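Below is a structure I'd like to ask you about.
One chain of protein is taken out of this complex; the other chains stay put.
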Amino acid sequence: MIRAGIVGGTGYTGVELLRLLATHPAVELAVITSRGEKGVAVSELFPNLRGRVELAFVEPDDAVLKSCDVVFFATPNGTAMKSVPTLLEAGVKVIDLAADFRLRQATDWEQWYAMPHACPTLLEEAVYGLPEVNREAIRQARLVANPGCYPTAVQLGFLPLLAAGVVDPQSLIADAKSGVSGAGRKAAVGSLLCEAGDNFKAYNVPAHRHWPEIRQGLAAMTPDPVDLVFVPHLTPMIRGIHATLYARLTEPDIDLQALFEQRYAGEPFVDVLPPKSHPETRSVRGANLCRLAVHRPQNGKTVVVLSVIDNLVKGAAGQAVQNMNLMFGLPETAGLDQIALLP
Amino acid sequence: MIRAGIVGGTGYTGVELLRLLATHPAVELAVITSRGEKGVAVSELFPNLRGRVELAFVEPDDAVLKSCDVVFFATPNGTAMKSVPTLLEAGVKVIDLAADFRLRQATDWEQWYAMPHACPTLLEEAVYGLPEVNREAIRQARLVANPGCYPTAVQLGFLPLLAAGVVDPQSLIADAKSGVSGAGRKAAVGSLLCEAGDNFKAYNVPAHRHWPEIRQGLAAMTPDPVDLVFVPHLTPMIRGIHATLYARLTEPDIDLQALFEQRYAGEPFVDVLPPKSHPETRSVRGANLCRLAVHRPQNGKTVVVLSVIDNLVKGAAGQAVQNMNLMFGLPETAGLDQIALLP
Amino acid sequence: MIRAGIVGGTGYTGVELLRLLATHPAVELAVITSRGEKGVAVSELFPNLRGRVELAFVEPDDAVLKSCDVVFFATPNGTAMKSVPTLLEAGVKVIDLAADFRLRQATDWEQWYAMPHACPTLLEEAVYGLPEVNREAIRQARLVANPGCYPTAVQLGFLPLLAAGVVDPQSLIADAKSGVSGAGRKAAVGSLLCEAGDNFKAYNVPAHRHWPEIRQGLAAMTPDPVDLVFVPHLTPMIRGIHATLYARLTEPDIDLQALFEQRYAGEPFVDVLPPKSHPETRSVRGANLCRLAVHRPQNGKTVVVLSVIDNLVKGAAGQAVQNMNLMFGLPETAGLDQIALLP
Partner (left out) sequence: MIRAGIVGGTGYTGVELLRLLATHPAVELAVITSRGEKGVAVSELFPNLRGRVELAFVEPDDAVLKSCDVVFFATPNGTAMKSVPTLLEAGVKVIDLAADFRLRQATDWEQWYAMPHACPTLLEEAVYGLPEVNREAIRQARLVANPGCYPTAVQLGFLPLLAAGVVDPQSLIADAKSGVSGAGRKAAVGSLLCEAGDNFKAYNVPAHRHWPEIRQGLAAMTPDPVDLVFVPHLTPMIRGIHATLYARLTEPDIDLQALFEQRYAGEPFVDVLPPKSHPETRSVRGANLCRLAVHRPQNGKTVVVLSVIDNLVKGAAGQAVQNMNLMFGLPETAGLDQIALLP
């Protein structure tokens, strides 16, 4: 059994990691830490875990974490980078669900996250944990930067187009909609049911931290310079991201449906829907899955890709488990066979 | 007092018309018809109107309708066109909230609504009831085609850009999100709380009937040919449309904020927000108002307009009352001073 | 015009007061105070008020408040009692939307709100602002304690039964369900969309602060001792309270429907529905109205009353305006003719 530790874990990413790891056939939950909630039973914070996870939150303790085979960081941005070097040195593998190791350039990190990076030399070693792009590197990695939720949905949608060179990389628009759990479990007025409920709005249109992460990922898919407009929106639901992607076709004769199906043939967690489909976020609720559909309205010059994930699963905890499976030589799908909950 | 009749009116457009007309200072509600609900008190179907609207639904009756000064059609598409000629002949003014008179070409109607038009000669006379574009014509009109909800939000957002000629009319993308009331009050599986709730999806990406209506409106704003991609989505809320609009700038030095503010200066029902704003649909819930914000992310070549309305008010019943006010020489804002309900 | 001031007013009660007062024909909004938000435009916090309320929040200032004819306190419990004596002395009428003056005994206040009362002598003078019970006293009052939301719904439901002496006052059960806005606009984990959404739970079953308030009100309706079980629940919606009330009949032959209709005949803001009805919270959304239905299942010994209000209107701001109207000799319905927003 793999001994797994979780640092942080009082947020929605944490409870989802616990849900998945508690039934994972090859994992033993060894420890979960939280300064703020130490001594509190996990099941008191997350009543769904009552009877299923017996752990209580403990103060972070290097000795205990070093005894783990893998440590997941479900902490605010800027926390993991302080502890990761010590853990790696002790032979522990690390999966960071925050942003600390997602950007390859320390200067980008400092610009977008407004703090110096604590271990910039690890940025080069860290593998960006999008298995559909980096599977082999993840298998070898000691340190995986788990992608953000928007970046997962957007990159998987644009990937076949950019990889095949059939769209203008200067024409990319990602209009993305997220459920409110994307904002986390922190008490914030904007996330109240009475503020976010029965309401729809865009936010952070001038600048969002996922923009450089997405652009970096897209840039790696094509030799040409990439231009991306990214507009995130808040939609009144709990889980789910729907990314609607636009790009100008440069190859008008391409069979888009075949392109997508071929690119994702054999991928266990990407599902290309039949032509004329409209994926629904609920079709992946609670499941580690990205469902895609590709359209070309009026047979015109713009391709439209619809991409849905559960932001807490394929956009966070599920993808982290998928990465862990790869890092430890397990079947990639181990512990990830949940069927989406519908209705 | 203006004697007003409503044909149809068992749907959400109907209840909203009743709510607005019941407190309108210059209107007397004379009659409301419904074949299916004849004899039923309006307040039985719509409990919010109990004690406020004493009418019961009656069988449609030409004599009664002809005694009205204005008749609103809140009927399914294809119904109004059968009765309108008779009413106009009798000197009654007509406002159609359905699509019967929105498209100028009978061939377009027949293609998109799959039935022959009953009075194609009236298509030329009918005035498209978007006051911010057609105010003077509406004042003179006998027959107003009240715009669709998506078309209102999209046209008001693109109007300043196209009118000023500062964007490429071939680059227009409208990514629009609607609350479920846009689908009406009919019993349909897709509109159930358990289907549309906690869920997000695009629909009708290959073709939506509002596309030709929007394109026609946009084409009238610019001498150049227009190309429009329109992707509607269903969002799990009751009221509201949020349109996120994209266009490529051809005049990189234009002051977009000033352009929007100048175009809508003096408009009672269009509110241009300050720079860097994100309008929320709830800020117009129940109010006859379009709120707009204009962005230029990364100071790049794409302009992003955010446009919100309440689909049942500025996108339907409120705009219809605004048109009535114009047609009868009343103050344009008469009966339309409701403040949006928040939270 | 009545010069009105609001102390507090950054919460949902505040925005609702502003919405109602902004269109009240006899009121001039003079000042709104908030320490935390001073200098911020009201419309920045509450975007629905943009263009309708031009005030900005200011630091509380006795001189300005004393220049008002009436001051509403929309503050946390325990705030109003510190300022009220000074304002009354200056001839200002006061309506407190918090709990400071609701309980007649200072000892009850101290027990349930865990702080000493700052002006216990005013408790006797303060009039409990439930017009359907205390109308004449309110007309004469300088200081009105605006009832809580649950207490309004529960008392109006039990009133006809207790006043007529047809139920056992020892058998009262109030099973009440509230929308999340009842918890206010403060950032609290339990009120997040992702915690309170798609979820239902009871809370504070051992003890809730509205229990002594309700019991005090019910006790005044009957000479016999009252026993009340009160179980509040949180329901995943924004506005609305639904109280389901149970009592054992002692007069099995009573015509319950007639009893309710007679008791509330002439009441402008209480609506008794026909037999076999089920009032919906949305039928009063945004309106100052309590709708009631009375049932006797299986013609048995238990009477069931269904009572709905909008917690922010008849349960708070609307009732406060109703009280103001009475205190100033205005028509009781002035400024309160909004029709509920449905859907």
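Order of writing sets the labels: A, B and C. Residues in every chain begin at 1.
Basically, a residue touches a chain if its C-beta (ideal position, glycine included) is under 8 Å from a C-beta of that chain, and two chains touch if they have at least 3 such contacts.
Quantities reported herein were computed from a predicted structural model and do not represent experimental measurements.
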Which of these, C:M1, C:V205 or C:A258, touches the one chain of the complex that we don't see?
C:V205
Hey, which of A:I6, A:L49 or A:L336 is the one touching the hidden chain?
A:L49
For the full complex, which residue in C:L161, C:L218 or C:I238 touches the chain that was left out?
C:I238
Taking the full complex into account, find the residue in C:A90, C:I173 or C:A219 that is in contact with the omitted chain.
C:I173
Out of C:A30, C:A145, C:C194 or C:V270, the sole contact with the unshown chain comes from C:C194
Hidden partner chain, residues of chain A it touches
12, 15, 19, 22-23, 46-52, 181, 185, 197-198, 238-239, 271, 273, 279-280, 282-287, 291, 337-343
Hey, which chain C residues sit against the chain that's not shown?
173, 175, 177, 179, 194-195, 197-203, 205-207, 227, 229-231, 233, 235-240, 242, 244, 246, 276, 278-282, 285, 295, 297-298, 300-302, 304, 306, 308, 343
If the hidden chain were put back, which residues of chain B would touch it?
12, 179-181, 185-189, 191-198, 236-238
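The rule is short, and it goes like this: only the chains that are shown with their structure count from here on.
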Tell me whether chain A and chain C, two copies of the same sequence, contact each other through the same residue numbers or different ones, using over half shared as the line for same.
same
Based only on mean CA positions, could you tell me how far chain B sits from chain C in angstrom?
37
How many angstrom lie between the CA centroids of chain A and chain B, rounded to a whole number?
39
Distance in whole angstrom between the CA centres of chain A and chain C is 45
Of all the residues in chain B, which ones touch at least 2 other chains?
197-198, 238-239, 279-280, 282, 285, 343
